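Note that one protein chain is taken out, while the other chains of the complex remain in position.
Right after this comes chain A.
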Amino acid sequence: MNKSISIARYHPEQDNQPRLQAYQVQSDHSTSVLDALLQVQQQDPSLGFRWSCRMAICGSCGVMVNGIPKLGCKTFLRDYPDELTVSALAHFAVEKDLIVDMQPFLQHLNAVKPYLINSEQSAEPHRQTPAQLAKYQQFANCINCGLCYSACPQFGLNPEFLGPAAITLAQRYNLDSRDQGKAARMPQLNGKNGVWSCTFVGFCSDVCPKKVDPAAAINQGKVASAGDFIISMFKS
């Protein structure tokens, strides 16, 4: 079946803003948006986009499909019988066509110290019970695709906002029984670009391809931040 698809093209040396270009692709029941982009690239090798695994695990193929953030490899043409417009992820600077600058996103991830902080020096492995694992496991499923940032109007309005995935990652380590770094992470979460910038729009959890539920993590972070504040009142 022939299908028409519009792609937002942007050439950094020629364009002032992205422009839509229409292409024809062959589509059957199993054609994903990523497959369609690869077909277009055969016709027009100048089209730029990112992809790697084709199986929703590397997190590099994020695009807007009809204005909603999606993984190209996990979104199928069969679900878009009418028009289909693919553009670069929202709220990020567009480098070329569908390629965005993920640097701000990576910086925010880094800002929350996303690793185990533990001063205990021991050659023994840190054992963890299934119950301890269950506390953070869902938040550890993030593949860093950035879709939640494109879904978040607060990040769009304030690029300094730590954002869904970074706060989720902080929460993931704060809940880990092997970690002792919570005190080092809380200042970031309590700060003006931390959890309180979130107004619970909730769209991030809707678009997350891994059901991480970042909105829940952020609001758990609010509870933790409020607790942190009360404790600090008694300490001083």
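Just so it is clear, a residue touches a chain if its C-beta (ideal position, glycine included) is under 8 Å from a C-beta of that chain, and two chains touch if they have at least 3 such contacts; residues count from 1.
Following the convention adopted for this analysis, contacts and distances are computed from a predicted model.
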Practice item. Tell me the UniProt name of the left-out chain, picking from "Alpha-D-ribose 1-methylphosphonate 5-phosphate C-P lyase", "Fumarate reductase", "Putative ABC transport system permease protein" or "Cytochrome b561". Key: "Fumarate reductase"
Exercise for review: Touching the absent chain in the whole complex: find that residue among A:3, A:50, A:74 or A:91.
Suggested key: A:91
Practice item. Quickly run down the residues of chain A that touch the omitted chain. Key: 10, 12-18, 67-68, 90-95, 101, 130-132, 134-135, 153, 156-157, 199-203, 206, 213, 215-216, 219-220, 222-223
